[in-house]
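Only a single protein chain was left out; the remaining protein chains are all shown in position.
So, chain A:
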């Protein structure tokens, strides 16, 4: 019996440029790399038509997921909580990705969310400055995970909005509302121009002075 070791599912994927690419997390289940950047989807679905209800009401939802499969799954998760319909007796009519209208413009995003902590459910409002809404949502998930140890399944996004600068509530976003913003970079991060040139040992200590 010859064991085929060529399809080694447990090898680390080659590290990619994108620092947000945490595909090593998925390498045990998907042999192919994928990025965990969030995409916004519009999912439209309804219950299956039956004798009692020929034309069931159609529901539309906008949500964030890393891919379409997960988006449809999340759609049923939410719809189950709102109506008596499950994936087995319903159908998804359409799923479309929603793209950022102005990805070169910086906006202040406010995100209202409901999350489950170890002791109960809480509501939260967070603000982020970013060029795209997907970027802000990803930032939010990362921040919730780091600050509150809350993972993706335990977070529900209630609402997102682009906030004009005057109405921002958080100091961390308000401090960048300055058209003559000016600050120095305090120390220089010395790193080789590509990961290939990285070495474990260096001949001399780096000069961090800017």
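Methods note: contacts are C-beta pairs under 8 Å (C-beta built on N, C-alpha and C of every residue); 3 or more make two chains touch, one makes a residue touch a chain; residues count from 1.
Criterion: contacts and distances are computed from a predicted model.
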(request) Quick one: find the hidden chain's UniProt protein name among "Sodium/hydrogen exchanger", "P-type ATPase C-terminal domain-containing protein", "Serine/threonine-protein phosphatase 2A 55 kDa regulatory subunit B" or "Large ribosomal subunit protein eL14 domain-containing protein". (result) "Large ribosomal subunit protein eL14 domain-containing protein"
(message) One chain isn't shown here. Among A:50, A:88 or A:194, which residue touches it?
(response) A:194
(request) Would you mind spotting which of A:37, A:67, A:131 or A:156 touches the chain that isn't drawn? (result) A:131
(request) Sort through A:84, A:101 or A:182 and give me the one touching the missing partner chain. (result) A:182
(message) Considering the complete complex, identify which of A:50, A:104, A:119 or A:146 is in touch with the unshown chain.
(response) A:104
(request) By the contact definition given up top, give the residues of chain A that touch the hidden chain. (result) 17, 104-106, 129-131, 172-173, 176, 179-186, 188-189, 191, 193-194, 210
